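All protein chains but one are shown at their positions in the complex.
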Amino acid sequence: MKDASTRIPCRALAAGWLGPLAALALAGCSGPVNNQQGYMPEQPVAFSHAVHAGQYGLDCQYCHVGAEKSRHAGVPSTSVCMNCHTQVKTDSPEIKKVAAAVAENTPLAWVRIHRLPDHAYFNHASHVGAGLECQNCHGPVQEMVRVEQKEPMTMGWCLDCHRETAAKQVSAPPPSAPRSGELLALSSGVPAPEPLKAPRVLQPPTDCSSCHR
Amino acid sequence: MSDPLPKYWQSLAERASDPGFLTQAQDEFAEPLPVGVAATPPDANSRRDFFKLMGLSAAAAMVACQRAPVQKIIPYVARPDEVTPGLALWYASTCNGCSARCGLLLKTRDGRPIKVEGNDEHPVSRGGVCAVGQASVLSLYDASRARFPTRDAKRVAWAELDADVTQALREASDAGQGIRVVLPWHLGPTAEAAVKRFLAAYPTARTVRDEPLGELAAIAEAHRVTHGVHAVPDYRFDKATVIASFGADFLGTWVSPVAFTRQYTEARDAAGQRKMARHYQVEPMMTLTGAAADRRFVVAPSELRLVLADLVRRLAVKAGRELPGLPSAPPLTLEESAKEELAEALWAQRQGALVVAGGDDVATQVLVNAANALLGSEGRTVSLADGTALDADALSLEALLTELRAATVGAVLFLGANPVYTDPRGEELAALLKQVPLTLSTSDRRDETVVHVGLHAPEPTALESWGDAEVRRGVVSLRQPAVAPLHETRSAVESLLQWAGAPQPHYDFLRARWEAEVFPQAGGVSFSAFWDDALRRGVVLLPVPLAEAPAFREEGLAKAWKGAARPPGEWELVLYPTVAVRDGAPANNGWLQEVADPITKATWGNPACIAPARAKALGLKDGDVVKVRAGDRTVSVPVLVQAGTHPAVIAVPVGYGRTHAGRVANGIGVNAYPLTAVREGRARHAVPGVTVEATGARQPLALTQTHHRLEGRPHVREAELAAFLANPRAGNEVQAGHGGGGHSLSMWSGHEYNGHRWALAVDLSACTGCSACVVSCQAENNIPSVGRDEVLRRREMHWMRIDRYYQGDEANPQVVHQPMMCQHCENAPCETVCPVLATVHSSEGLNQQVYNRCVGTRYCANNCPTKVRRFNWFDYPHDEPLERMVLNPDVVVRSRGVMEKCSLCVQRIQETKAAANREGRPLRDGEIQTACQQSCPAKAIHFGDVNDPDSQVARLAKDGRAFRLLEELNIGSSITYLTKIRNTGSGSGA
Amino acid sequence: MSHQHLSSLREPLVTEPRTLGQLTEEICAPMERPPTWKWWVAFGIAVAVLGTGAGIVGYQVATGIGVWGLNKTIGWAFDITNFVFWVGIGHAGTLISAILFLFRQKWRTSINRAAEAMTLFAVMCAALFPVIHMGRPWLAFWVMPYPNDRGSLWVNFRSPLLWDVFAISTYFTVSAVFWYVGLIPDLATVRDRAKAGLRKAVFKVMSLGWTGSHRTWSRYETVYLLLAGLATPLVLSVHTIVSMDFATSVIPGWHTTIFPPYFVAGAVFSGFAMVLTLMIITRVVLGYEHLITLRHLENMTKIIIVTGGLVSLAYATEFFIAWYSGNPYERFAFMNRAFGPYAWAYWIMVTCNVVSPHLFWFKKIRTSPAAIFALSLVINVGMWFERFVIIVTSLHRDFLPSSWAMYTPTMVEVGTFIGTFGLFFTLFLLFVRVLPIISIGEVKSVLGFARDGHEAPQHPPAKPVAEEPHPVAHRPVAAVPLAIATRKDAPV
Partner (left out) sequence: MSAPVLIGYFDSEAQVLDATRAVREAGFVLHDVYTPYAVHGLDDAMGLKPSRLTWVCFGGGLLGCTLALSLQLYTSVVSWPLNVGGKPFNSFPAFIPVSFELTVLFAALSTVAAFLLRAKLFPGSRRSVLPRVTDDRFAIAVAPREAPSELDAAEDLMRRHGAVATDLLEEVAS
C-alpha cells in the first residue's frame, strides 16, 4: 500500500516550494507603467486624420508647424482649421464646434495621446531634421480616423532606434534651415558659405543627458 | 493678499502641518507645459503620488498597469506669428536694477520671460549682468507685487485714481501749495522728459531726489564744488595703470559694478598684456573690491578722509603745487610707509592713476577730485565730459521735510522711492504725510512708504515696460518689455503724462522722443529702420563730439579739510549695501536672499561684521546678538566675526528687516537704516560714536561656508606678477601627488572621447567673487531657493558656489575666490559608487546625473571630493503658480529624494548642437555659453571643446597657469583653474 | 566504533547532566507554557518601541530625508552607522555557528541557535537602513538587475552598494537557511510533544516530515557541515564588503586598505558582545544557567579580548599609516578624529573598545555575569561610536575646507535607531516564545560526551512529566505501551 508521503510528493513539493516562488515572480512582474500603446481616446471634435492627411494628402507640417524647428510639433491653433473651413463643409456639426470655439475665443481641449514622461526631453525638430517620417513614431496617422498610439514609446523603444541608426551609419538629409550667410548671399551677392562637403552621418545619442536633463 | 502656501517654510512643523501634503498635486519632475501645448493642472492622483503609494502598498503588482490620468492639449485659438511653442524669443533691453543700467537680453519661452542675460553688444556692460539683474526675472513673478491701483488700500479703477490725482494736483497748484515728486537720480532721458513735462504742467511742482545710500549724490555734489557741474563722471578702470579706492566697492555695488569689473579685469590681464594695474584699497571693512586688491589698508571710517587728505598733500608736494590751507597730516593709525607707498605708486603713473572713493561724504569726494586733478588723470581714467549730469534743481529730502513741517506741501508723489524704509527720518516723514492732501506712490508693491500714502498707482517691473538710459555720453540703450504687464499696472511715465494732462502711451512718448532727439544725432535715412535696429540691438552708439570738461577748481578744497579730527567713541558703525540685496529694493527675491554674500557668506539676514581681535576681546562669537545704539536708536543684530574689519568698526548691511516687501523678505534680518546719522541735512551711513553691547542672546547665522582657510592645501594657486612674468608656471609648481611629481598610473586605460569633449576653464585671477554666476545658474537650471532654515542646516542647493578663502593675518588677510561647480571628472568617484547607474559619463565627457533614475543613496555626494552634489531633502516649493512661470522648460524640476548637480548646461549644449546640425555646419568655438559663463562680468569662465585644439578652453588647459583640483586622486577633472596673479610687489608690475 | 578521545580533565559543557528526556523537557517547556508577565511586559515595551519606530520611519518616508540632520557635506550619518552597527551585531551568530562548528568547538551548542536568530534579526534591522536611507525608498527595487523596458538599463556592478545588496541578501538567506536547517530536528521534537491542534499543525508543516531517520541524519550532517563551510567565508565577506563601501571611496579616513580585516574583527567583537548581552539575560530569565554555563561566557570574553586587541591594533595602524603615507589629507583626517570637533566621539570609542576589554584579563570579571553584562553593553556602545566616528568625522572635513560642516542628529534619526531595537527585541522575544532557543539535538549529543566521561550524578527530574500518551504518528500502533512505561526510567 502507498503511504501518503509516497503518493503525492510531486504535488506537495510543488505546493511547498514553487508556490512562494510563483508569488514572488508575480509580484516582481510589473508592466511598463508609461506604456499607453493602443490608447485611442475620444476627441472633442471628431477630426479624421484619414480624411485630411490620407484622402487629401495634406502635409503634416501644414498644421503641426513646430515639428521642423521646435521641440514641440504643436497642435494647430483653432484658427488654422478655419483657413479652409470658412468655406468647406461649414454646415457640419463638427465644424460648427470649431467655428464656435473660434467665435468665442475659447480653445478646444484635445486629449493628449502621445506623451512622454516629464523627465524625458524630446525634440521634434531634431528628428524631423534627421529625416524621420512622422509615421516612424506615430504610426500610419494618415489612415487613422481616430488617432491612437501605435508604438510603445518606452525608453527601450527609443534606444533601439537610436542604436540601430547609429550602427547603420545613416546619412542626414540636406539641412532644412538656411545656414548662416546663405540668405545674405541671396540678397546681397556676398559669397555664399561653402557648400556642404558630405552629408552628415547621423549620430543619434544614447547618452543619458540627451533626454534626461 | 493671501498666500496659499508659504514659499519658504520656516520649520518642519509648519510643513508637516500642511494637511494636503501627501495628496498635494505635483508632477514628478514637473515641467510646466508651454502655453501652446498646455496640460491640465495635474490632479490629485499625480504619477509621483501614485509611485509613492505603489511603493508603500502591498498591492503594487496589481495596480502597476493602471493608465496615467488623462491630459489635455490646449492650443492657441490664434497663434501669434512670432511664437512657436518650444522656441525661445530674445529681446534686447536695459536693466533697471540699479543706476548702472546694463544691457540685457531677455529670453522668453512661449511668452514668458525666463532668463536674463547680458547683451554682448552693450559697450559698457559688455555682456555681464550682476546677481540683481539676473534675479529681476524672478521679481517679475513675485507674488507679493501689487496687482491693481488702490485708494486707501482699496481697489480703484485707473480712471478713478487719475481723476483724484488730477483734481488734487490742480487744487494744490491753485492754492500755491508745493507739489513734490520724490525720485531716484537715474530715470533715463525719456522718463526725465516726462518728469519735465509734469513739472511744466504744475508750476509749484519740484523734484526731490532720494537715493538711499547717497553715493551718487555725494559724487555729483563734489563735482559741483570742484568743477561746477552736478554730474557723475565716467570712470575708466580699463585705462588705469594704478587704482586707489577709498572705501569704494566698485566691483560690488558702487556706481556701475558690472562695467567696472570688466574694465578692471582688462586692466589687470597679466597673462594677455604682460602688465597689471596695481590696486590699492583703503577701507574700514572687507568688501568685494578690497578682497580683490593687491594692497589693502584697513582704516577706520572716520580716518578715510584724513588718509585721503594726506595723500592729496603728498601729491601736491610731488606736483610742486601749493594747495590753499593744506594742514599737516594729523596722526593716523596708517603707517607712514603705507601712505608714502600709496602716493609714490600713484605719482609714478600720474595720468594712468585713478582715485575713487565710496560713501556719502561730499568732502571725501572733493578730495578725490583734487587727487585726480593733481595726478592729471581727469579726462583719461575719469571723464566728466562722458559722465551723466544729475538733476541740479532737485530738493533734498531734508528740504521736503522742512516744507512738510511748515505744511506748505499739497501733494507728494513717490516715484520708485521708498524713503519711509530707507531713510532715518522715515518715521517722521510717514507722520507728516498724513496731513498732505495728496500722497501717492508708484511702487510695484505695497511697501513701507505705500502704507502711509493715500493712493497707490503701481508700476510694472522693468521686464514689462518701456524705457531708455544713457550711461555714458553717446551710449543710449532702450528698454523694451518682454511680456505684457502681468497685473493691472501702469508705468510711472505714463502716469506722469496722464496727470500732466498729456496722456500718451509710454511707447509712443518714447518713440516720439527718440525720433525727435536721438535719431537726428545718430543720422540715417529712415527712422523706422533706425528704431527697429535700435530695438533689435538694444543699444545705440551716437557719435560723440569732442567736449571740454570744466577744469578743477580749488575753492571747495579748504572746506573739505574741516572736521578732520577723529571723532571720539569706541565704535564706528558702517552701514553698507550688500552685493545681492543692495539698498533693499529687490529684497523680496528668494534668489537674492539665498545667494551667499561674497565676503561674509551669509544668506537670509544681515549679520554685523566685527573684527576678529575685537570679537575675541569681547568674547563674541558668530551669531551672538549685540545691541547697537546710535543716538536714541537701537538695533539688535547678530555679529559675524569678519576678517579684515577695522577693530573699531561694526558694519551692518542695509536692505534687510523689511516689513512690507512681501512674504520672502519680510522679517528677514534687521533694518539698519534707522541707525543712519543725519548731518547737515544729509543721511550719513558712517556713524561714529555708536555703542555696542552684548545681549547674551544667540541667533544662528545661515552661512554657506564656515571654514575660511585652505589649511595649506593647493586647491588655489597664486603667483606674484613679477614671478609670473619670469615663469608662466609660477605658483603652479605644486603638482599632483602628495609630495610633488604628478602620476598618471592607473589600472585602467580609460575611455576615448572621439567627438566633443566639454570642459571649463576658470580664471582665478579674473574672478572677483561677485556671484552673478551663482544666480544665473540658479535661474537657468530651476534650482530651488530653500530658505533660511535649510541653509542653516547646510542644505543650500546651488549647483555652483564660490569658495572664499583667507590667507595670512586675519586682521587684514589676502582673499581668494574660487568658483566651484561639478568638476566633470573623467574618472568620476561619484559614478563608480552609484548602484543604479543614475550618474554615468557621457560620450562627450560630461558627468551626467539622471534625476529620474536616482534613488537617493547620497553615496555619490559622499564620495565627491569637491562636494558639489546637491540632494533634494524635501520637495522644494514650486507651487506658487505665478512663480512657477520662471521655470526653464528645458530643464526638469527635481523631486525630493534625488541628487542633482551642475550639468555644464547640457540643455544649452544640445540646443546649440541641434541648431548647428540643422544648418549642417560644425559648431563654432564660443558658440555654446554656459549660464555662469554668460553672466560673468569679468569673463572669468570659458567653456568649450578641449578636443578642438583651436578652442580657447583647449589653449587654456595647456596654459602655464592651468591646474586641476586634486590631481593626485587621478580623478581627471575637466575644469581647469588658472592661477591667481597678484601684483603686491613694489613697482615691478605697474 | 569509538568516540573521539576526550580528555578527562575537560570540563563538562553542560553541567548537571541529565537524561535526554529531561533535556527535551527542559528546553521545550518554556515555550509550551503560557508566557510569564515578565515576558509580556518586555514584549509590550518592545512592540511599543517598534511601533514608535515604524511611525517615525513612516513620517520620514512621507516627508523626506530632510527630517534627518544630514546636509550637503555629510550625506550619511546615523543611517549607515546603524546599518554597519547592526550588520556587525549580526556577525557573531553565524560566526559562532559556522566557524566554531568547523573548529569542533562543542561549547557552541548551547548558544548557537540563539546567536543565529540574533544574526537574522540584526540583519533585518540592518537591511532596513539601506532602504530607508534612500531618498526614494519606494524605488529601492531598482537596485536589482532585472530586464526592463528602459533599453534594459541594468545596475552598476562596480558600486560597493550593489555588492552590499548581494552580500546582505545572500548573508541573510544563507543564515536563515542555516538556522532553519538546524531547527528542523528540533521542530520535529516540538511537533511530537505537541497535542493535536494549531501548534501541532504548524510545527508539522515546519518540520517537513522529519522522522529522525539516520539516513537523513547522515545527509543532514553533511549539509550542515557544507553550510558551515560556506557560511564562514560568507561571514568574512559580508563585513569585508560593507567595509568596501568606505574603503573603495576617495574620502580620507575611508580610503584605507586595512578596512576589511578591521571591520571583520570589529564585527566579531561587537557580535560577541551582543551575544553575551542576550545570553546573560536569557539564561537568567529562562533558567538556563546549567545550559549556558559560565564557561560559555568565559570563552566568549576571551574572544572579546582577542578581537578587542585586533580592533585596537587596527586603530593604531590607521594612525601610523596616515602619518607614514605622508598624505596631508589622511594626516588631517586622523588628527581631526582625535582632536577635532568630534573628538568626544572618538575618545568614547577608544575608551569602550580599546580600554574596557582589558578588564576581562581579570578572572573575577570574566566569571561575573553582571560584570560581563555591563562590559558587553559598553562594547556595544563603543562599536556604535566606532562606525559613527568613521562615517561622520571622515565626511565632515574632507578635501575642500569650504565645504566643511557639522552634523547633529535629529530626534527622527535617534527614534529610528531606537525603533530598530524594538524590532530586534520584538523578534527575539517572539523567538524565545515559539522556538527552542537551544539546539536540542546538538546539546543531546554533547550530553552524550559529558555522560561518557563522568558518572552521572543522580538527581530528580526537573519536573514531573504529564502522564499522557506520547503522540505516535497518525497511525495507531498496537504494541507500544512499553514506550510510556519506560518514560521515567532512570538513566541507563
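Before moving on, here are some points about what is shown:
Order as written gives the chain letters A, B and C; numbering starts at 1 within each chain.
The rule we apply is simple: a contact is a pair of C-beta atoms (placed from the backbone, for glycine too) under 8 Å apart; a residue touches a chain by one contact, two chains touch by 3 or more.
A quick note: this is a predicted structure, and the numbers were derived from the prediction, not measured.
Within the set C:Thr36, C:Thr173 or C:Thr408, the residue that contacts the chain not displayed is C:Thr173.
Only one of C:Ala29, C:Met124 or C:Met206 touches the chain withheld from this view, namely C:Met206. Among the residues C:Trp40, C:Phe103, C:Phe157 or C:Trp344, only C:Phe157 touches the chain that is left out of the figure. Remark: the residues of subunit C touching the chain excluded from display are 1-3, 19-21, 23-24, 145, 151-158, 160, 162-163, 166-167, 170, 173-174, 177-178, 181, 184-185, 188-189, 191-193, 205-206, 208-223, 226-227, 230-231, 233-234, 237, 241, 244, 440-442, 444-445, 448, 470-475, 477-480, 482-483, 486, 489, 492. Taking the whole complex into account, subunit B touches the unshown chain at residues 747-751, 825-832, 834, 837, 840-843, 972.
Going forward, only the chains that are shown with their structure count from here on.
Per-chain CA centroids place subunit A at a distance of 55 Å from subunit C.
Inter-chain spacing, taken between the CA centroids of subunit B and subunit C, is 59 Å.
The set of subunit B residues touching two or more other chains comprises 853.
Multi-chain contact residues of subunit A (touching two or more other chains) are listed as 28. Of all the residues in subunit A, the ones that touch subunit C in their complex are 5, 28, 32, 35, 152, 154-160. Within the complex, the subunit C residues that touch subunit B are 59, 61-67, 69-73, 75-76, 130, 133-140, 142-143, 153-156, 158-162, 165, 245, 248-251, 325-329, 332, 395, 397-406. Every residue of subunit B that touches subunit C in the complex is listed here, in rising order: 12, 15-16, 21-22, 51-52, 54-56, 705-713, 715, 738-739, 790, 793-796, 801, 803-805, 818, 820, 829, 831-837, 853-859, 861-863, 865-867, 869-875, 895-899, 966, 969, 971.
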